[in-house]
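Note that one protein chain of the assembly has been removed; the remaining protein chains are unaltered in position.
Residue numbering begins at 1 within each chain, and the chains themselves are lettered A, B and C in the order written.
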Amino acid sequence: MMENGPDLVTLLWTTLAAFLTLATFSFLYKDNPLYKIAEHLVVGVSAGYFMVLFLWTSLKPVLIDRLIDGQYWYYIPAVLGVMMWFRFSKKLGWLSRYPIAFYVGTSGVAIPLYMYNNVNRQLSSTLDLTLGFGSLAHFWNIIIVIGVLTGLVYFFFSKEHKGAFGGAAKIGIFILMIGFGASFGYTVMARISLFVQRIASLEEWGVMLYTYIFG
Amino acid sequence: MKHKLRFAAVLLFLPLIFSPLLAQEGEEMQDGLLAEMQIEPPPQAVITVAEDMPNDGGHKLTVRWEFPKEFTSSVVRFEVYRAYSPDGEFVLRGESPNDFYEYLDIGDREEESPNYMPNDSSYYYKIVAVGTEGVSSESEVGGPYKTYGQWFHTGKVPLLIAVILFCIFTIYFVLSAKGGKELYIRPLAGIEAVDEAIGRATEMGKPILYVLGIGTAAEIATIASFTILGRVAKKVAEYQTSLIVPCYEPIVMSVAQDIVRSAYLEAGRPDQYDEDSVFFVTNAQFAYVAGVNGIMVRDLPATNFYLGYFAAESLLLAETGNAIGAIQIAGTDQVSQLPFFVVACDYTLIGEELYAASAYLGRDPLLLGSLKAEDWAKGILMVLMVLIILAVLLGWDAPREWIRVNL
Amino acid sequence: MNIFVRMANLDRRWIFVFLFLVVSLAYFLRNVTSVPVNTTKEVESIYNFIEGLDPGDKILLALDYDPSSLAELHPMSRAILLHCYRQDVKVVGMTLSQYGAGMVEEVFRNVKSEAERIYGKTVEYGEEYCFLGYRPYPAFVILGMGENFRIFFPRDYYDTPLDDLPIMHRVRNYDDLECVVVIESGTAADMWLVYGSARYNMPLAFGVTGVMAPDYYPYLGNALFGLIGGWKGAAEYEKLLEQEHDANRGMLAQVVAHLVIVLFIVIGNIGYFVSRKKTKIGD
Partner (left out) sequence: MKRRVPLMMVFVVSLFMVVQNFVPLDEWNWIYQFLLDWTMIIGILSLLLGMWSLWKVHTQKIKRKSENYGYSFITLSGLILMLIFGFFPGSGGIENYWYRSFFYYIMVPIQATMFSLLAFFIASAAFRAFRARSVMATLLLLAALVIMVRFVPMGPLSPIVSDAAGWILKVPNLAAKRAIIIGVGLGAVATALKVMLGIERSYLGRD
């Protein structure tokens, strides 16, 4: 098949993909029927896609297979999940609070995790910096520590940003802004490559079309 | 030649093997013969201990053995064998280099795994020193050694202390706030703007768009956003403006529906609540963006809120919102997305400010109390940082290790 | 309307059109022309380090990525491997990426034949390079290798005992290697820092994706002696090596895109300042 160039079916699918790519790009100009088609199509298709995917690859092995297997304790989450459906009823709608409460309750996992990742680890890695005036690198580390401290001052809510405290908070927000600018500037590279990849896929389609027509 | 000799030796001593008492003697003599041919097997390793690895569920053992150092060059490697009983089947677990007398036997928790290593079981080990000439010597069987799970992860002591201290702070300040203690809270521009933004939408007769992000209902940022949504929806109900809440996740949608309905109820306008104002779009990231952007350019909301967990869609939403001239208030705890919100939105709640906002808007003393706790924690953290840095500069490194969490 | 006011309030669609055309054009010209890439210290220091090694020296190259970041990271792996082969530096390869072993093995084989073609040398498995394969539990592996490679890698990817590989003779742990270079798309980077560099203090360099790079700049100069970030970093290395390839071809589009954006920022600012002055006078 490949020796004879692309087959018609693949070409048609790829043409559809190219058309939808261009339709999505047309949003840059303004909202228009082509974009509306692409948008409405992708919303419907993706919602269906995940419904099917989750049912076959998650719900079946995690719940249904286990229930068939006799792991009856999995009836508890199944019942909780079904309680969500009581929302369709006005009278029994409050039953859905049970699964929601359980679901929200699992957020407790964040307490040790955030404390470790965001606080303990950051504190330790700040303290691991070698400070001093001996070398430039060590001097910059002092600046980093000052930056972290002033940044934290900015996040104080119960103290008025006035006087020396206000000055520190001001330095803090300045450092935050430099950080934001840097991240913004650095991300440009990654975003441009996304666009280049789209052009590459359009080029691929063009080549395919050309070889199909002219051989 | 070698084989012939060995064969002859075996033949010679064959009858003796049948007698267990004499068998050993025979082996010794065989060894003597081999020594004559200068192929001496390496000495035996002696297993000293197999220790349970701490801080796990009991599926790892560290085997240690002793071996005369001067024979290192006569050994290629050590092979580690393990069995469930001293005379059971010994299975090769791994190898160790010739000068390393330790092996970490890592097993799996899952019974289905071929590498399954149940906890609370006894294990027996045998070390085979593989000699350079292909002759190896087995150690005596060592054991039984037990693995067991631990009740507490000792490396996490600093983490536990941090969590407990913070809990105490929070509870203390919440209780004292409940007691009616007045708390000062510095103004936040993003929060002050909320009323004005809703008012503007009312004047223009345009809707308000509220995006909860793409997190689940268990995401902390989403939970913070729920509270803010409650306040916004109440204002919206009072001003009789319309609200659009497109959702990414069905549970988030369900919660948001409850919140908006309650807000209308609280504002005394339950009849004004439109069930379809909170709806599901899709749970594919960029399809969701396509949908929300479509809503924006067609319904032209006057005010957009983006509060919660956001990934790459942050700028796609914020730029479209900017193009339609909406006032935009954003907030997320995702550090990588903050720059885009800061650049493209009118007001941005940076990180912790998002969590604080839910307390601000409510002016609920209970919620405000926790802000005070956060400030105290920050203060202590800063003092700790400075003190430890001073200690380290003075050459005392120990405090740095005290606060380190070792996973 | 005054031209400066117009400059300050340019319709964003002009930017879109301009960017679209210019970047597309740059993309289609990728094989025709290229841009000079200015090299940075963090990449140069890796290049100079390897350049300064003696023939026969050995380095450890960990390719901890999987097919999803192949496009961005492969040019780096390729450039570093080629450089080592050119300098007759021997490479001990490994991966800590669960889905990467097969792909990484292929990377080694492909670059081997490419190096043979370009430099006319024979690059032989076991002599000039070897591939140890994948092991789970990255933290343990990195720690273990600080004692002896054979603890976690008694045998290589092809099940050959390490001692049967000439390249591994008298290589015990990090001390017997000149440096460790990690091309990384996942979380193992942090572990290389914490369990590798902090504990064993070996010279360590990273090649990471563009999104990850800003997070590792802070380690430059202390834990890391060099850092290659994304396409640009790879392009720099290719340029230093004088082996311009994929990364350099992609650079033209990147450079013009950045130029366009900078240009529009400048236009916006000029328009803003001049028109603001005018209105002030007008008031």
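Here is the rule we use: contacts are C-beta pairs under 8 Å (C-beta built on N, C-alpha and C of every residue); 3 or more make two chains touch, one makes a residue touch a chain.
Note that this is a predicted model, so its numbers are computed, not measured.
S.K.: Using the contact definition given at the top, list the shown chains touched by the missing chain.
M.R.: Computed over the complete complex, the missing chain touches A, B, C.
S.K.: Where the complex has a chain not shown, which of B:V130, B:A373, B:I388 or B:I403 is the residue touching it?
M.R.: Final answer for the missing-chain contact: B:A373.
S.K.: State which residues belonging to chain B touch the missing partner chain.
M.R.: 55-58, 109, 119, 149-153, 156, 159-160, 163, 166-167, 170-171, 174, 216-218, 220-221, 223-224, 226-227, 230, 247, 249-251, 253-255, 258-259, 261-262, 265-266, 276, 279-287, 289-290, 298, 312, 315-316, 318-320, 322, 333, 335, 338, 340, 342-344, 350-352, 354-356, 358, 366-367, 370-371, 373-374, 377-378, 381
S.K.: What is the set of chain A residues that contact the non-displayed chain in the whole complex?
M.R.: Counting over the whole complex, chain A touches the hidden chain at residues 13-14, 16-18, 20-21, 23-25, 27-28, 36-59, 62-63, 73-74, 76-78, 80-82, 84-85, 87-88, 94, 97-115, 117-119, 122-123, 125-126, 140, 143-148, 150-152, 154-155, 172-189, 191-192, 194-195, 197-198, 201.
S.K.: Contacts of chain C with the missing chain: which residues?
M.R.: 8, 10, 12, 15-16, 19-20, 23, 35-42, 213-215, 217-218, 220-221, 232, 254-255, 257-262, 264-265, 267-269, 272-273
Please note the rule applied: only the chains that are shown with their structure count from here on.
S.K.: Which pair wins on C-beta contacts, B-C or A-C?
M.R.: A-C
S.K.: Would you pick out the residues of chain B that each touch at least 2 other chains?
M.R.: Answer for chain B, listing residues that touch two or more other chains: 336.
S.K.: Using the touch rule from the top of the page, what residues of chain C touch 2 or more other chains?
M.R.: 211
S.K.: Spell out the residues on chain B that touch chain C in their complex, using ranges where they run on.
M.R.: These residues of chain B touch chain C: 76-77, 94-97, 99-100, 103-104, 106, 323, 336.
S.K.: If you look only at chain A, which of its residues touch chain B in the complex?
M.R.: These residues of chain A touch chain B: 24, 27, 30-31, 35-36, 38-40, 42-47, 49-50, 84, 87, 96, 99-100, 103-104, 106-107, 109-112, 114-116, 119-121, 123-124, 126-128, 131-132, 145, 148-149, 152-153, 155-161, 176-177, 179-181, 183-184, 187.
S.K.: Name, in rising order, each residue of chain A that touches chain C in their complex.
M.R.: On the chain A side, the touching residues are 25, 28-29, 128-130, 137, 144, 182-183, 186-190, 192-193, 195-196, 199-200, 203.
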